[in-house]
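My questions will all concern the structure given below.
Only a part of the assembly is drawn; its chains keep their places, and the rest are absent.
Note that the chains take the letters A and B in the order they are written out, and that residue 1 is the start of every chain.
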Amino acid sequence: MRVAVLGAKGKVGATMVSAVQAAEDLTLSAAVDAGDSLSLLTDSSTQAVIDFTHPAVVMDNLKFLIDNGIHAVVGTTGFTDERLAQVRSWIEAKPGSAVLIAPNFAIGAVLSMHFAAQAAKFFESVEVIELHHPHKADAPSGTATRTAQLIAQARKGLPPNPDATSTGLPGARGADVDGVPVHSVRVAGLVAHQEVLFGTMGETLTIRHDSIDRTSFVPGVLLAVRRVAEFPGLTIGIEPLLDLK
Amino acid sequence: MRVAVLGAKGKVGATMVSAVQAAEDLTLSAAVDAGDSLSLLTDSSTQAVIDFTHPAVVMDNLKFLIDNGIHAVVGTTGFTDERLAQVRSWIEAKPGSAVLIAPNFAIGAVLSMHFAAQAAKFFESVEVIELHHPHKADAPSGTATRTAQLIAQARKGLPPNPDATSTGLPGARGADVDGVPVHSVRVAGLVAHQEVLFGTMGETLTIRHDSIDRTSFVPGVLLAVRRVAEFPGLTIGIEPLLDLK
């Protein structure tokens, strides 16, 4: 399979260039960066493109790719509802085109959220603990907030967490995200970690994800490249590719 | 819903009697033990029975329950393929009967295994660590062995765990269960715990189950009682009731 990287000189793009080169079943057809012509892609018979570029150029890239029947796996950010609608309409005009846009390619993170949502309704209690390096600006993390929201959605109609806390210090019980307590730990030496803790009579279930390196997106991007053609149209997130049941 | 307990004076049965009495949506219709007549069940208009009795009597119980249109949730052990075939043939003669037989009602344990099997094919490496009190006779535990087998099955055709170990002490790398290393820890103060650790480039995913009390089967049995009627025929294990996807 012939695969090109757009944004090939960026930090993430360069990592993907190496990853494609290292994969036995993939051939790097082109490494394209700002200033290069997109015709490099068609000239090189590229079948699928990995796009880690910039919100300012990603729409032009997608138009070109869809027009030329090249599948796209996109990690670039900035996709509003309007942009997604635009991409959908382009694809409709070119049936068979496949575009996958994902906010998070780390398979472990995606599985964690999926499992947490599934387990949510079977336990009396659930809390989220996310742990990051101390340079992080937001607390809770975006992933923890989304995880808590997914859990809350799955628990709609169920009783809230039991909690007899009557005295204490402000903040001890964490932040409240749709009824799910979320605790944010910031400690030097950590990278990005999250634990979802479920409990009921006599047992607990913990789903923990540790990401210690920025390369953790690589296996998810490669999986997407290999399977994107099976998913014609626009796909959001890699979850549909994981065959979960 | 009118629910009876068979084996009501046994340790597990007594716990289930209390649990049914405490559940707002369930009524305890009868508490039956050795020596009592099964007609107590029909006399009390019992709709579903929880059976934690003994292999020597459970088949007679099931015959009676199926004949009388009473659903059964069974935690009693000793079901061979022959016994299961017999139960199936009884049910065929009484369509609408529902019998659920489960080796493990702890929802956390069942979810752990399900999640582990799902995650198995997306990571380069996987190992199982099970931790129990030191009075346990078998190592690895039955649950760990089954978990490893399910994982191995899901990874069929994939490369084995990478492992550069070339020198060391015997046993350091654990037991081999179908290619999955399993480590058995026995420490005073523990009860029953299991961790499945998956890893790939830059990230790990951990699924951990802690069972610290023999009551951990209660929520699973109650769930089974509430939903068994929706599953006519013979169901093995509570997994089908968990609506996993």
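Keep this in mind: a contact is a pair of C-beta atoms (placed from the backbone, for glycine too) under 8 Å apart; a residue touches a chain by one contact, two chains touch by 3 or more.
Please read these numbers as outputs of a predicted model, since none were measured by experiment.
Counting every copy of the one repeated chain, the full complex in this structure comes to 4, with 2 of them shown.
Throughout what follows, only the chains that are shown with their structure count from here on.
For the pair chain A and chain B, the distance between C-alpha centroids works out to 33 Å. Taken together, the chain A residues at the contact with chain B in this complex read 106-109, 111-112, 115, 118-119, 122-123, 198, 200-216, 218-219, 223, 242, 244-245.
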